[in-house]
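Since the structure comes first, as structure tokens, the remarks are kept for the end.
All protein chains of the complex are present and in place, except for one that has been dropped.
For clarity, chains are labelled A and B in written order, and residue numbers in each chain start from 1.
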Amino acid sequence: MFPKNCWYVACTPDELTTGPLGRQVCGEKMVFFRNLEGHVKAVEDFCPHRGAPLSLGFVENGNLVCGYHGLAMGGDGKTVSMPGQRVRGFSCNKTFAAVERYGFIWVWPGDQAKADPALIHHLEWAVSDKWAYGGGLYHIQCDYRLMVDNLMDLTHETYVHASSIGQKEIDEVAPVTSVEGDVVTTARHMENIAAPPFWRMALRGNGLADDVPVDRWQICRFTPPSHVLIEVGVAHAGKGGYHAAPEHKAASIVVDFITPETETSIWYFWGMARSFNPQDQALTDSIREGQGTIFSEDLEMLERQQRNLLDNPQRQLLKLNIDAGGVQARKVIDRMLAAEQLAGQAQ
Amino acid sequence: MFPKNCWYVACTPDELTTGPLGRQVCGEKMVFFRNLEGHVKAVEDFCPHRGAPLSLGFVENGNLVCGYHGLAMGGDGKTVSMPGQRVRGFSCNKTFAAVERYGFIWVWPGDQAKADPALIHHLEWAVSDKWAYGGGLYHIQCDYRLMVDNLMDLTHETYVHASSIGQKEIDEVAPVTSVEGDVVTTARHMENIAAPPFWRMALRGNGLADDVPVDRWQICRFTPPSHVLIEVGVAHAGKGGYHAAPEHKAASIVVDFITPETETSIWYFWGMARSFNPQDQALTDSIREGQGTIFSEDLEMLERQQRNLLDNPQRQLLKLNIDAGGVQARKVIDRMLAAEQLAGQAQ
Partner (left out) sequence: MFPKNCWYVACTPDELTTGPLGRQVCGEKMVFFRNLEGHVKAVEDFCPHRGAPLSLGFVENGNLVCGYHGLAMGGDGKTVSMPGQRVRGFSCNKTFAAVERYGFIWVWPGDQAKADPALIHHLEWAVSDKWAYGGGLYHIQCDYRLMVDNLMDLTHETYVHASSIGQKEIDEVAPVTSVEGDVVTTARHMENIAAPPFWRMALRGNGLADDVPVDRWQICRFTPPSHVLIEVGVAHAGKGGYHAAPEHKAASIVVDFITPETETSIWYFWGMARSFNPQDQALTDSIREGQGTIFSEDLEMLERQQRNLLDNPQRQLLKLNIDAGGVQARKVIDRMLAAEQLAGQAQ
């Protein structure tokens, strides 16, 4: 169960450089390509001629050409031409609103009449040159909500990421969770602790001593449908923590766009935006590499958790204080699902 | 849905050299082996003793010996012997009529009373020393009718085989489709065009200039249950095209025997018979290698098309003029299926 009347990240521009891209989003098999103006279009990945996946074809003159028998389709889902054929009567493919913004391609898999690009929330770090961003993509066999849970309860860092960002103090400081409309925030502040390896690297990257006590923070923000942005950072202890001046801290935003593929699989776009030394590409690369390694440690856990849950449908899970972020996020999702169901019945 | 009262190619003699061969044909798991006289026999691939696959065994004195406990079965499905046992009461295995002819082993998976070797149609190229043949076998996860469609609409060459046998002119000349009894023919003649790479190689193989305009033809013939033989070739332009004298052309027959394994998988026996320089084994080898590469380009398309069709059962496919060959072939198949159903009810 996933909301469909909302924007999800479908892919990144670098995935569209050599040809069309086939990708399933919320159960819909789509193909993405650029038209003559360079706009990204998304249509059903199904050739109306004989059912071949259009994503196996190529783009010509801004149209998607089927790689089997040459049917050419425009971004509006209408067949433009086919060798030796009149195509006026051909059935039209479903289309999906797609918007390229903030370095991502966003898609609206549900009711197309409701697709409003203004609903994509503003991402300052993606447009300001005071920020740098690096990230990647993982394909994971789990319900998207398990990944939301994961990111809204960072005590798992102590166990899953023990050698990089985990530390015992995360466990020991209870998070504070709050809900404002559809935004769920869960925050943790740790004071006067040793920085773990990843953050020592980040401190050095900002020209700061890495062997002194720090204050550390993690502020996870869930926004619908399944995005989690996490303000994270460390400041030299006693300089104001989260509010410390830039020259005393290394701060960044962990970016998590979680896109359901099926009920039990996701496309997970992860990354990190930082506001220190944004022009340092080598630092961007080394952070991305580090983050990629760290985040890959979650994969087996999530996939095995998913299988365990499928195998034990009768078991009730616990909802502890540390789970409050995920629990509240699911309430937001459940409201969206209920609203979509109502809207569907009204039609 | 596949007709079962007909001859399919099950395997080639080289697959039977080292021992028995297990192969599923039309949903029937069979094991093929040679008896003492060297005749190919086919029985159920199931040992009546404990259900082991007989194809894991070996052939001894013309009998098939189970590799588990030594039960020996004759080509008539009867147990001949088993160490320390009286075998008279053992239940008999199903048998399948098998005929070795034209370089292939043919099998009749349906009603054995109707299996008449005279129904295997004559293949002149397989018996005349004026012809040479080379071919191979692919295992593909698709309905056999998708492969029939593929071969009865060669406009796909322009897209799937762009670098070898495809050329834009295939698209531009409409094929002419005709039906005579159960034989469906779809033909295309292109005049005064450049030969694509594969045919330039073939022209050179026949000692002909490869850089002059040619006339090219493709005459696809479907015969039940699922065989497609395609007369193909090029002649120096203006020499009569298909009817040109042998010294002006390079002509051959593409051989396609498509054998259903299950509803969504096939054994695809492909090859090429040619009537020029038949004694030139190196040419045979180089044609087979080229054809093998070209035909492998269809695999992903067919398997992905199959999955797309299974995922979208509600979608209607188009039936264009270029699809007429496949459409007519399916009508023949449907008549066979209806006849088999009637015959089954009458029993």
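Going forward, a contact is a pair of C-beta atoms (placed from the backbone, for glycine too) under 8 Å apart; a residue touches a chain by one contact, two chains touch by 3 or more.
As the structure is a computational prediction, the values presented were derived from the model and not from experiment.
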Touch criterion as defined above, residue of A:L123, A:I287, A:I322 or A:M336 at the omitted chain: A:I322
Touch with the omitted chain, as defined above, among A:N61, A:S91, A:N308 or A:Q341: A:N308
Interface residues of subunit A (partner: the chain not displayed): 149, 153, 155-156, 158-160, 171-172, 174, 300-301, 304-305, 308-309, 311-312, 315-318, 320-323
For subunit B, residues in touch with the removed chain: 29, 45-46, 48-53, 56-57, 65-70, 82-85, 90-91
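In this section, only the chains that are shown with their structure count from here on.
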Chain centre separation (subunit A, subunit B; CA means) in Å: 48
